[in-house]
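The other protein chains are all here in position, but one chain of the complex has been omitted.
Let's turn to subunit A:
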Amino acid sequence: MQTLLRLSRPLLCIARSLPRVAFARSAKLSTASVAASSVNQEEIQFFSRLSSQWWDESGEFGLLHKMNPVRVQFVKNKIFETVHDDGFEEIAEREKNGKILDGLDVLDVGCGGGLLSESLARLGANTLGVDASASNITIASLHAAQDPALCRTSALGNVPLQYRNAAAEELVEEPKRFDVVCSMEVIEHVDNPAAFLRSCAELVKVSYELNSPGGHLFLSTVSRTPLAYFLTILAAEKLLQLVEPGTHTFSKYVKPAELIEFFQKPLGAAGRPWISHVYDGMPVRQEAEVRGMAYLPWKGAWTLAPRGAFGSTECNYLFWVRKPLSSRV
């Protein structure tokens, strides 16, 4: 009874959960080629079945599907705001035709089945989705291949969406950098969050324009609070068994303050901190922002909490930070 009462609160936390049962077989197949064209029929069928989990909107991933529009909205808002602050007028035009990310190079680290990558690509971004799991990449590629809008090559020869089986650390070794790097519901699953964050930050473009800051880093995760423990682990895994037990490890949850603190320190020997100062523990709007997200069961939808709303970042939250001017890191 107590549980049910508590659960009926407006806040419901989730974090991405991998369908472990389904993926048990995938280790064997991790050497399979990623390109859809070279996968044999039997493999396609196997992956399609897996894919039906990632893309089954009423299944275990339903809440994540519903969360997606809110994450995209946050990315859009911040890009719009900063481009506006930087004094580029044409952004309003882009907003109108729905292609607000037109021409931007966007990286989705830990893309899973491609939920976020597909949306970013539809908004005009040249999107690269990477995931350490080869089967995730195959699933994501197969799903995108069904959608002609995502695999059509543009007049300039750009393909709006591409996937690669790689870890963020591997990309750091390559020269390519991105206007926007997103890593949603990933950091709570990695072993060394500090190293992971450093790699993501490194992949963000440095600005070559005079007086203009660099690219953007977006994260979303779950805070390490009693409420988050209660909702994501005790309730979701143990009591209600909404997701596989073992999906989340409480000690890996990251608090917003810890992210802010991380970016207040220089990330490399020569670099500047991304967050120069904080007021009441919060960064200035031009440097970084933390926004809570909550699921409203009676609306069947997630909502982006208003800026600074009390208690809104106790569970699921989004984080944005921007590479500072003339930072090399």
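Keep this in mind: contacts are C-beta pairs under 8 Å (C-beta built on N, C-alpha and C of every residue); 3 or more make two chains touch, one makes a residue touch a chain; residues count from 1.
Everything below uses one rule, namely that contacts and distances are computed from a predicted model.
Selecting from "FAD-binding domain-containing protein", "RNA polymerase II subunit B1 CTD phosphatase RPAP2 homolog", "3' exoribonuclease family, domain 1-domain-containing protein" or "EKC/KEOPS complex subunit CGI121", the unshown chain of this assembly corresponds to "FAD-binding domain-containing protein" (UniProt protein name). Although one chain is not drawn, the whole complex shows that of A:Q53, A:Q73 or A:T303 it is A:Q73 that touches it.
Residue A:L123 is the one among A:L123, A:I137 or A:A166 that touches the chain not shown. Take subunit A: the residues that touch the chain left off the picture are 57-58, 65-66, 68-69, 72-73, 76, 98, 118-123, 143, 145-147, 149, 299-301.
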